[in-house]
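All protein chains but one are shown in place.
The letters A and B name the chains in turn, as written, and every chain counts its residues from 1.
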């Protein structure tokens, strides 16, 4: 303990003393440490990606992409389409997710608990289920084969409604609005009832209160949700491939996967770098636009009371709209998915139904003798692996994400550190999973100093999973943290609680809702994600997503769909469970 | 007190805090003996809260030095910085900053847990402070379930439980209603006395300052305008700002021109100029009790023109608010209410000489200041 008299001030002494006191400011140390971890997990693979494109590979990938007769079709038009789809998805997700969050949190519409649960499900469904649902309704005769319900009813469906940007954006919105919903609902739930009452006392209308009071408070969550939806929309491959290709609607992601899967890796990596840069610019622009209103601390030390909005005559229409949205995005695709695992013939709902693909034994008449998935020990093993992987990654990304978002929101002094952390932690979103997987093999495949080769281990899956999902974890962490007032934490500083104790004893419980949401997102992402694990999954350790992929590439569509149903059930189950735990973890909010 | 740890004196030397380009605290110095109740008083944005946060250790000074007793707890050059929890200080936040996920008991006990006090010591201590603040009944409630006044008591209990040597208060009464505020004021002083600690209290309310402080540091624009006992500040304000910020009602300020050895304001002769005052302007201070309404709206030498605005009873006297011709509000204190209606013209009779003079420009007390 330093006591007077002051030490003699030599220049070196001063520097040493400064360094020592700087170490007592753990936020800076934390920021530096998390940046280092992110560098290893994110920047290094990215550098590997860039490097690959610069090596002599016989062909000049950059020139091909940017300055060749192909550029138009390979780069510019797909880029325009990607931005179009991304922006439409972000906007649609924010509107729908925000509306549903408002309905669930702020109104007294009957059954809003169920509504809230159903609204989180589309994200847990695989993209192709939603695309398939769209097709089963809107598919027209463009391709040939069977047509959708509308055409069968005699309604002419124009191509723009059946194929191309409209259905792609619509189904992606239906898929990703859950993200916005979860983030905005968590933020709305923490809006202090007094704020709303104060506003209502001024005589402002319900709508006006929502717009002028609630909206700014949840703005950070909305921006986060929109950015996530944008990035997901831009990088999704399945939906544009299913609904866009027939009218030659390409996005950067379809071009990228095409390049990689036809063996032109460098060109694919160039496209993914373009994708990263484009999305980073959009993200930068949007945070600049909304940067002024980032920090609303609304959980003060006083517990806030929740308050519902009385909708009056609007209650019924609003409820009807909310239920309709949820039904279209959850119930319909869910039903399509389940039914398509039961059809005798692939995706043909008129061919009759069978439970064979679920419980049947080996029968040469079905899927070349593959047994139903519940009869298949490999599926059970894969289920265990998948859940374990999801839990490990959710925990790892959750902890790292909380630390990173803490460093971002609580850093004082220089602004480059939080800024860098913010950007770096967002980047993995934009690295296509397959590229990230390849980069991870390159980086961790060989021993690094004392660390043995991680190739083929469960650890590399977890590490890559953390890297891939850190954007989710950081976004939800940031959004949750911005709801905790600084005072509440400083009072713990005064009590002498160190950084990690503060995070554990004060920050974590107070942000539990947001952290659970983020954890579930990560879990669900890991459980259903294919592109990342397809290269990394040790073949001896199957995970469900890889099995789905194998089945579907073998044209055992029903089996693939049945496994997908299992994935969806796990994801939805996790969501429900987290909801339960969330309530139990915050007894101080029970009176709300 | 924790094994008899003595209250600490508090010494601040040339303390500075710059945030990027702006200066929040611009080199302040003061010293108070152990057991003092120091109030940092000033309008919002004067740097008082920043100073308090530097004392608590929540901000690092960019210059100067802070000592609790003999111990240097922070130096602006970064060569010494004692962690907040090692300073033996406790802080009550304006928002109370209770941990919403902990019960009242847990809120009070947790700092002791963090400090690794043995359980056998913790439990009785918690009961003791619960008792002291009369909140034993609330021990198992969550902060969201109790009233603002009760939260305030919990916040105080949480602060004093670890027996700090220095108590820090950041406008703790500003969220309470007027009556509760008066009650709690007394309570705080009682707690200050019973703990024997040195307290630092931030407020913009001069009444709070006058009633509680042993020392007041009046701050403005990051500097200390005047430092002293409440009585010194009241009786010998060194600046016009101090004069107008302190006192109920505050003193009146009249800008006068010096013409041929006489003072003139609003076209009226106000008496002889102070010795040594050259040509130019001086600021004259008149206490409310030194002024009187002139009968019959008379205006002339020693009697300023004014318009009646309002009057309020204060203790057993009445305070009249009048507007001088340039809109300056002046207060007159007298025994009985005036029989006037808002808007009525009246004359304000000045005493033979002002209660004090301040030089023009910097507003500091000028030569010849007289009571």
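The rule is simple: contacts are C-beta pairs under 8 Å (C-beta built on N, C-alpha and C of every residue); 3 or more make two chains touch, one makes a residue touch a chain.
Just so it is clear, contacts and distances are computed from a predicted model.
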{"item": "The complex's invisible chain, by UniProt name, from \"Iron(III) transport system substrate-binding protein\", \"Amino acid/amide ABC transporter membrane protein 2, HAAT family\", \"Cytochrome c oxidase assembly protein CtaG\" or \"Methylamine dehydrogenase (amicyanin)\"", "value": "\"Iron(III) transport system substrate-binding protein\""}
{"item": "Neighbouring shown chains of the undisplayed chain, as defined at the top", "value": "A"}
{"item": "Residue of A:146, A:286 or A:420 in touch with the missing chain, whole complex considered", "value": "A:146"}
{"item": "Residue of A:342, A:424 or A:438 in touch with the missing chain, whole complex considered", "value": "A:438"}
{"item": "Positions on chain A contacted by the hidden chain, ascending", "value": "23, 29, 32-33, 36, 39-40, 44-45, 47-49, 51-52, 55-59, 64, 68-70, 72-74, 142-146, 241-242, 245-246, 248, 250, 254-255, 257-266, 344-348, 351, 365-366, 368-369, 434, 438-439, 441-443, 445-446, 448-449, 451, 453, 455-456, 534-535, 538-540, 550-557"}
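The rule is short, and it goes like this: only the chains that are shown with their structure count from here on.
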{"item": "Approximate Å spacing (C-alpha centroids) for the pair chain A, chain B", "value": "52"}
{"item": "Chain A-touching residues of chain B, taken from the complex the two chains share", "value": "56-58, 60, 65, 67, 70-72, 75, 77-86, 89-91, 93-101, 110-111, 114-115, 142-145, 148, 151, 155, 158-159, 162"}
{"item": "Chain A to chain B touching residues, read off their complex", "value": "1-4, 6-7, 9, 13-14, 17-18, 21-22, 24-25, 299-305, 485, 487-488, 490-497, 501, 505-506, 509-510, 586-589, 591"}
